[in-house]
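With one protein chain withheld, the remaining protein chains of the complex are depicted in position.
Chain lettering (A, B, C and D) follows the sequence in which the chains are written, and residue indices restart at 1 in each chain.
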Amino acid sequence: MRLDVILRIAAKLMIPFIMLFAIYVQFHGHYSPGGGFQAGVIIAAAVILYAIVFGISAALRVMPRAAVEFMVPLGVGIYAGTGIVSMLLGRPFLDYDPLLADPVAGQYWGVFIVEVGVLVTVAGAMLAIFYAFALRGRP
Amino acid sequence: MSLIQAISAAAGGAAAVPAGPALGLIEQLPGLQVALPMLGAVLAALLRPGWLAYAVMLVVALLSPVISFAILHEVLAYGPISYEMGGWEPPVGIEYRIDEANAFLLVLVSIMMAMVTIYAPRATASEIPARLHSWYYAMLLICFCGLQGMAITGDAFNIFVFMEISSLAMYALIAMGKDRRALVAAYQYLVIGTIGATFYVLGIGLAFALTGTLNLVDLAVKLDPVQDSRGALAALAFISVGIGLKLALFPLHLWLPNAYAFAPSVATALIASTATKVAVYILVRFVYSVYGVDISETMAYDTAFVLLLASIAMIAPSLVAVFQSNVKRMLAYSSVAQIGYIMVGVALLNEAGLTGGLSHLFNHAIIKGCLFLAVGCVVYSTGITKIDQMAGLGRTMPLTMGAFVVAGLGLIGVPGTAGFVSKWYLIQGAAEVGYWWLVAAIVIASLIAVFYVGRVVELAWFREARGAAASPRAPAPEMLAVTWALALAVLYFGFQTDISAGVPAQAAEVLLNGYTGGAMPVAETQGGVSLGE
Amino acid sequence: MESETLLWMSLGIPAAAAFGIPLAGRWPNIREGVTLVAAGALFLTVMTLLLRVLDGERPEAYGFEVVDGVALALAVEPLGMLFASVASTLWIVNSIYSIGYMRGNNEPRQTPFYICFAVAIAAAIGVAFSANLFTLFLFYEILTVSTYPLVAHKANEDARTNARVYLVLLMATSMVLLLPAIIWTYVAAGSADFIQGGLLAGAGLSAGMLTLLYALYIFGIGKAAVMPVHFWLPAAMVAPTPVSALLHAVAVVKAGVFCVIKVTVYVFGLDLLTETGASQPIAYVAGFTVIMASLIALMHDNLKKRLAFSTVSQLSYVVMAAAVASPLAILGAAMHIAAHAVSKITLFFGAGCIYTAAHLTKVSELDGIGRRMPVTMTAFLVGTLSIIGLPPLIGVWSKWWIGVGAVDSDNLWVVAVLMISSLLNVAYLVPIASRGFFMPPKDAKPGEPIAVAEAPLPCLIAICVTAGLCVVLFFGVNELEALLLPITEGAAPAAAAQAPADLAQGAIQ
Amino acid sequence: MVLLTLIAAITVGIIRLKNLFAVVVLFSAYSFLMASVMLVLDAVDVALTEAAVGAGISTVLLLGALYLTKSEEAPARFSSLVPLLVAGGTAVILVWGTWGLPDFGSATSPVNTGVGSEYIARSYEETHIPNVVTAVLASYRGFDTLGEVTVVFTAAIGVMMLLNRGRGKGETQGEADGVGGGENGEG
């Protein structure tokens, strides 16, 4: 038990930075490698680390299963919903041009929005899968 | 989403639509065809009470045939439709390209989905734990979405993505079967399906390395000068084997019987009637449209080999089906045999043959859908899956078994049923090129169907009911209604063949011309093969 | 009424009956009423058509295109008219008989029985009026499928096994041989329509190919029961007697030989066959079947089995005559359809009456039955004599024309076959009647009068009607000839000269 | 080249080792090396993803599965001739097929003159996103990515359907209430 202490402290220190890194990967994806998927995986990794170190129950308090299960479809909804908005605005599915007055800006922010969708689903899905495995082992 | 609209409204809203005319509803239909089930799945997964998820599925499933019929109508009236995903012109963006062949397939898949959906609620309630209903419905929608996506898209890599979407959903659906063997079946399908998909990607990768493009039309154009090169042939080989695994082409069919036998009734009916059909379409698309009939001519030797393989595929699984004890597995083996029929049509390389193959795609979907749904009714009412226990069911469940008989006749290919029409074309195609051994194989395979269908029919109608068969639970009216709707469709399409054979005939013509535009007239491309009188 | 409407009605009436019977299933009297009314209506419809055909009209009805260039379509020509008339007439008689038989024997599941019966009649009419090979094949298969439950009616092990033989043999021949033959014809000739003078006339197939194709047709039409595809017929004897009558007289085997004649005349054409001699080998096979089946019949003690092999033999008369391909033989062949129908149905009704009233099935048990059942046995005797071919019964005419046609085409061996087989007919049929009338019953005490115990009244009415028809048709043969002569018109001068002028213009297409 | 040789060595190790735990660790190392190779091939985005997915998520999942099952492989019961033939056949076709492919690193091969160069030429102008991969991923081929997200969605729901036990009232606890996940398997 005592040996955990170092691990716990290290984890407590690291997790915020991991989250920060995820946010960086997400928002800087336009300029450097990364994007919604990688950021989602990293967020999930942070929570998984938390779960491994502090126990699954603690992780479930931070990220309840219901929330995770909600995130999984939500991200796809955001992504596909963007496409539907394009259609409502008279352009083909997933055409971001009409989202803003300037088509280039539309593209820029359209990509941003769908990346958020990716992030939500990927983070949710990875956690959901992790929970599914982790909780299966419990009596 | 309201956020987006708010932003967009703040920035000038709809008035700011950039150059180019706004698309009307009709032009948007191809986009909706895939987006609708996808959003439906999202909603179904979000909604906790199963019945709400079901309501979503019902709406989607009833809208889809309308959309696909509208698309088919457009295609028949005005020629191929191109829909630019994301507004990017092909080959830069992903293109939806719909001609007679895949418009036909869209209609088929969406009709079967609608049928299965109407059938679903009570069958699901009796087979799946209530807490999983929402997810189960979401998976059905996702499976549907994936199949539609494969059928509609004009991009080689996009096909792969949607193939995996539908496959993953299928693995999950199959694993939901009550019997624990369903898990093993799902696992085996997962391994084989993934290998198949990876082979497909490998093939696409080779083709991509040669041409630098993924758009099917573009690929066809750019492959044309190099398509006899090793890389191109290897690509075709990998694509064929990969899809062969997916569509359970004999002898790559080992995963299929158990998967069909142990999946829940609704899933079986949907998968059996659509999944392999879409895979066949993909193969046809590559062989005919992308590579063109002339490649097959340079590979005439292989074509004869495929025909031989396909005729074994018609007969061997049929024989296996005769000796099955589980009715669903019997039908599954029969499905493998029917894929052999379709492959015969595809490999014949003439219009009658291809028409027969495509029309059998349609007819077999309806026939097998009806049979599996009828078996689903039996399972619902009695829990019986073994053939021996079905004795006397004709007397206690006359309507269900009546539908089974009608669809069974269709499977045999009795004239007046849909199955006969496609067999007629197949035999005609084989006769035109003088392959009499192939004609013999086709008729013998049909004859074997008499045995395995006849066995069930005789047991059900000319024996006394015992055990569970003697006192079945009252059937669900909507399940019966759907089963009979399909049974009547089997009869209807035995006479009225505008859709089931007329559209395939047009599609066959389009396919034989290839994307590169029929540089060779069909008659000439048959080359070394002697024509009938 | 429009002839086209009448054509559709002739299909629709029995089909409608098939839907109406289950609705009335709970009330047997109404149910049988539906059958009888439908049978009567069908008879009137067909007779109206018959009168018009005799006037030279050739009604047609077009359904819809099913496969490229092949449609579901109906067309009336004299041969089909004859078959339809036979089937619709005998449906009435057989229905009356069925009522007596089914109730008399307390058979189970009578509703499905009447449904399948009506479907079979609809299919037989469809075969008769089909305008092309596709339509013919369609109704041919419906006939097979709809009679399968009838054969399996008793649902015991024996019935199931034999029904299986029946279904598999008929399905196998039709799918493996007939269907490829049809598609071959379609591919070679570019059409599947029946054409006066022969569809294949200009297709340019060699003599060897034609022989092969003809053989595919003859063996593919399993219902014609040419050896070696005759097994199903004796196997089907497990069915109740009205079903046997349906199989042997009303629809099934008649559909088979009808198809043979139709294919011979309208697909191959007599001229083509005469020129190439393509059908000659089949004629020998059929001749062999005639003799062989008669010999087998002689060995069977079971009454229905004996009658079954008699049917096999009689059917091959028709096939042999068709394969001889001379116009007069075709006339005889067509006439034999009607002749054998009325004669054989009489014999089967007789067998059924004996079973219903006395529960006897073997020939050796029939001693003295003629005294107990005088009406039945008299009718039976009439049928026997008609089969043998004695005047004043219809059987004589068909054999006469077949013989004349054979001589006409230098096939004298056919005459020999006819004579031998007639002698064999005497040998296996006459003893039945003579035992019945002249031998004393085994269990009867000498000197005691034997009580008359006949079958139920509907059965008696039916058997008398059919026996009467044997006689009536003998005298009405001129009308038959007038109806049938246009079939072979143009094929050979001898036939055309005999045809009345006003019928000469009636061509099919 | 060195990297690739190393990866090949690891592959041999994965084939030979019987202890599944060691195999998973090797797999993780394999993924890291693979990510390095991808980096060399200029595929930075892919390398990042492969590292996160292959060495991260996959390893966690594999270890989780091992924890729930067994960690030792049973000795093979069948001869390995057939698999060798299958694998060998594939190899032959591949060697045969790739022989004619363009050389490594050429800027003039069809791949690099095709659509790919077009993206580089126009993406900034049209989207103002300097990372071309992101632009292509989310916009030009955005539909593929939507499909990809759907795949993740499907897998998550599929896994939850398979593994989540029935949920009692303690929703957040996610504890089993004794009802088997799915109806099968518990027997």
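Observations
Basically, a contact is a pair of C-beta atoms (placed from the backbone, for glycine too) under 8 Å apart; a residue touches a chain by one contact, two chains touch by 3 or more.
Quick note on the criterion: contacts and distances are computed from a predicted model.
Look at the chain that isn't drawn here: its UniProt entry, checked against "Branched-chain amino acid transport system / permease component", "phosphoenolpyruvate--glycerone phosphotransferase", "Cation:proton antiporter subunit C" or "Molybdopterin synthase sulfur carrier subunit", names it "Cation:proton antiporter subunit C".
In the entire assembly, the chain absent from the figure touches the shown chains A, B, D. Of the listed positions B:L58, B:A209 or B:A465, the one in contact with the omitted chain in the full complex is B:A209. The omitted chain makes contact with subunit D at the following residues, 1, 4-5, 7-8, 11-12, 14-15, 20, 23-24, 27, 30-31, 34, 37-38, 41-46, 49-50, 53-54, 57-58, 61-62, 64-66, 68-70, 73-74, 76-78, 80, 82-84, 86-88, 90-91, 94-95, 98-99, 101-107, 109, 111-112, 114-117, 119-120, 123-124, 130-133, 136-137, 141, 144-145, 147-148, 151-152, 154-156, 158-159, 162-163, 181-182, 184-187. With the whole complex as reference, residues 157, 160-161, 164, 168, 171-172, 175, 180-181, 183-184, 186-187, 190-191, 194-195, 197-198, 201-202, 205-206, 208-209, 214, 258, 325-326, 386 of subunit B touch the missing chain. Within the complete assembly, residues 31-33, 37, 129, 132-133, 136 of subunit A touch the chain that is not shown.
Here, only the chains that are shown with their structure count from here on.
Each chain gets one centre point, the mean of its Cα atoms, and the points for subunit B and subunit C are 45 Å apart. Centre-to-centre separation of subunit B and subunit D, using mean CA positions: 28 Å. With each centre defined as the average position of its C-alpha atoms, the distance from subunit C to subunit D rounds to 71 Å. Across the assembly, subunit B contributes 38, 41-42, 45, 85-86, 138 as residues in contact with two or more other chains. In subunit A, 72-73, 76, 80, 83, 93-94, 96, 103, 105 are the positions where the chain touches two or more neighbouring chains simultaneously.
Residues of subunit B that touch subunit A in their complex: 1, 4-5, 7-8, 11-12, 14, 16-18, 20-23, 28, 31-32, 35, 38-39, 41-43, 45-46, 83-87, 138. Residues 38, 41-42, 45, 85-86, 88, 91-94, 128-129, 131-132, 135-136, 138-139, 142, 145, 149, 155, 157-158, 161-162, 164-165, 168-169, 171-172, 175-180, 182-183, 206, 208-214, 222, 229-231, 233-235, 237-238 of subunit B are the ones that touch subunit D when the two sit in their complex. Those residues of subunit A lying in contact with subunit B across their complex are 70, 72-74, 76-78, 80-87, 89-103, 105-106, 109, 113.
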